[in-house]
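In this view, the complex is presented without one of its protein chains, the others remaining in place.
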Amino acid sequence: MCKKGMVINMGKTINVTFWNEFRHEKINDAVKALYPDGIHAYVKSFLETNDDIKVTLASLDDPDQGLPDEVLNNTDVLLWWGHMHHGEVDDALVERIRQRVYVNGMGFVPLHSAHHSKPFKAIIGTTGNLCWGAEVKEFIWNIMPSHPIAAGVPDHFELETEEIYAEPFQIPAPDEFIFNGWYASGHVFRSGCCWRRGAGKIFYFQPGHETCPSFHNPIVQRIITNAVYWAAPADMGFNYDAGCPYVNPIV
Amino acid sequence: MCKKGMVINMGKTINVTFWNEFRHEKINDAVKALYPDGIHAYVKSFLETNDDIKVTLASLDDPDQGLPDEVLNNTDVLLWWGHMHHGEVDDALVERIRQRVYVNGMGFVPLHSAHHSKPFKAIIGTTGNLCWGAEVKEFIWNIMPSHPIAAGVPDHFELETEEIYAEPFQIPAPDEFIFNGWYASGHVFRSGCCWRRGAGKIFYFQPGHETCPSFHNPIVQRIITNAVYWAAPADMGFNYDAGCPYVNPIV
Amino acid sequence: MCKKGMVINMGKTINVTFWNEFRHEKINDAVKALYPDGIHAYVKSFLETNDDIKVTLASLDDPDQGLPDEVLNNTDVLLWWGHMHHGEVDDALVERIRQRVYVNGMGFVPLHSAHHSKPFKAIIGTTGNLCWGAEVKEFIWNIMPSHPIAAGVPDHFELETEEIYAEPFQIPAPDEFIFNGWYASGHVFRSGCCWRRGAGKIFYFQPGHETCPSFHNPIVQRIITNAVYWAAPADMGFNYDAGCPYVNPIV
Partner (left out) sequence: MCKKGMVINMGKTINVTFWNEFRHEKINDAVKALYPDGIHAYVKSFLETNDDIKVTLASLDDPDQGLPDEVLNNTDVLLWWGHMHHGEVDDALVERIRQRVYVNGMGFVPLHSAHHSKPFKAIIGTTGNLCWGAEVKEFIWNIMPSHPIAAGVPDHFELETEEIYAEPFQIPAPDEFIFNGWYASGHVFRSGCCWRRGAGKIFYFQPGHETCPSFHNPIVQRIITNAVYWAAPADMGFNYDAGCPYVNPIV
């Protein structure tokens, strides 16, 4: 009797890979002060306080840009942070990532400036364009509190400084719109959005500018942790990797 | 050849009825100063600058609460403004309105405090609950500029004072989320939302507090005008008033 | 450390109540043969093969129509089957159910002819109208295989006989459309649909005509089980039972 298996991922380890551009942290003292071993290592540290999450680190300057087959093909959820060097990411790698999301149901969680990353644009179908500005106070409002990614999240919380990300954000209407961002500058932004593509689930989250301490915020940590559980591959009842097959009548 | 008819409503007059509670305007000088003949009469004045829109006025203290059959059954789009006296609206009237939306495709445009009106709650399936507060500056951001209701609307516009309406707004996820509201108080609100119910279309719009001049704003006027055109009944290809019929196999 | 709590409901017992009209089974031999103790008792028997699901039975002819406060207020997920006697369900009970969904996040799973039940119509905002006909072969197609309710479900499965339920089904566009039904009679039907309302989640599922053995089908059982896990109340981070409060500026 498959009982416990009903609860997705229960008791299974979720293999997360955090891909980080990992350049700012090496050259900018302010960033280094916040994330001495890199944003990826910092996020790993809080994710792994959960026994059933295991995080592999990957970065742009690693061999195979950090995502050789043996890593990517064992990744359940891929977190992505990139900013100034999106263009260096190899197109063939982008296509392998897209395939793994669509066909194998790998979760994809682009953070902050990854709105302009090649994988996000290729997976979702978007320019990723938005408006941006200085660092100001942001309030993040929880408008879908019954969603798993909002579990334990109060009606709103404050980030004392985040980079302004402003509408119009040129994204397809999200399948689920969870967090609505308010900025002291007069701007709003859809700060937390979900989509499904192929077999995979995607969650975009606005916080995470490299010179802001957003990843230190415990609610941000809770949301990213929730997103890992939510985005983990589903227990699909059939093989979605079937291309475009010819089918015979069934009656 | 039905050619021009392809463009919905082109050349047809749209019969709008604006139902107004119409009590504030009689007892509050500030409201009376803004809308001496009532909010409904003011909205009528700008809507009727369009040759193909004709507006009937209705209010709570009229006979049959303003909506006898001969009015309701000739209404293409019903605009609604109510605030303090939602409870006085007759339940049988609410059911007649709901039927006309579901079965005949009458458009329904609840404005501002009509989030708590009986027809809105009955039509949509919602408590209509939200948070509210003082009058502050609101910016309204246009996040779906390709929508007919956003036609001609800039990326954002300012209302120098509006009543704070704040998330969590306990609505079903809108079918189309068009306008996102920012308040100087730190709040956000889904200020412009569309739903379909039965044969009808519904647009909720936040601006319109009785002591604020929002209906004098030309962009608010454009949006309400757009909404009238959008919400007008569709040219449906079959009778949706069929109840729950028994059907025979068609093969 | 809140670790395991991240996976919703993991390790917690889910209190399900199955409300059954429970009249057909007493007077119709064909129904009695399929479900000698009632549909509710039969569904209980397969749900409770899961250690963490506990099912309470309730029916129309029980005291308080089966749902006194002590039952309803301890229900995490309410399953509902009714057909000929929707009108006998007390309006005050309907309102208590609706409140529990909206405010407390109780899941609601209306089955088959519950499309016309009072709670479904009141919770969702719908007439529940559809077309219906004879008993024929139905194929159910899984069009959102990454959804938790589709876990373990093949690309399609067959019900040798089900009652024709046919479009147009006058429902709001579902938040998630999971199962698409094909009938040998030439009809289609949105056979599995999700909505969120207030704090609660709702899943409507077409199979379950009283003279068809649909609840004996193992895939139907899997789907209903999945739906119970999915619809269980979320771990919300704040109290949604706040009515419509006045709020002060937070900046």
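Each chain carries a letter (A, B and C) given by its place in the written order, and its residues are counted from 1.
The criterion applied here is as follows: a residue touches a chain if its C-beta (ideal position, glycine included) is under 8 Å from a C-beta of that chain, and two chains touch if they have at least 3 such contacts.
Note that this is a predicted model, so its numbers are computed, not measured.
The residue touching the chain not shown here, chosen from B:189, B:215 or B:240, is B:240.
Checked against the full complex, the candidates A:87, A:218 or A:249 give a single residue touching the omitted chain, namely A:249. Hidden from this view is one chain, which touches subunit C at 139, 141-145, 155-156, 167-169, 173, 176-177, 180-183, 186-188, 190. The chain not shown here touches subunit B at positions 1-4, 6-10, 49-52, 105, 137, 139, 142, 144-148, 150-156, 175-176, 184, 196, 199-201, 225-226, 229, 233-238, 240, 250-251. Touching residues on subunit A toward the chain that is not drawn are 102, 116, 122-134, 136, 164, 166, 168, 170, 172-173, 175, 184-187, 195-198, 240, 242-251.
We take it that only the chains that are shown with their structure count from here on.
Centre-to-centre separation between subunit A and subunit B, using Cα means, comes to 37 Å. Centre-to-centre spacing of subunit B and subunit C amounts to 32 Å, using the average Cα coordinate of each chain. In subunit A, the residues touching two or more other chains are 139, 142, 144-145, 155-156, 176.
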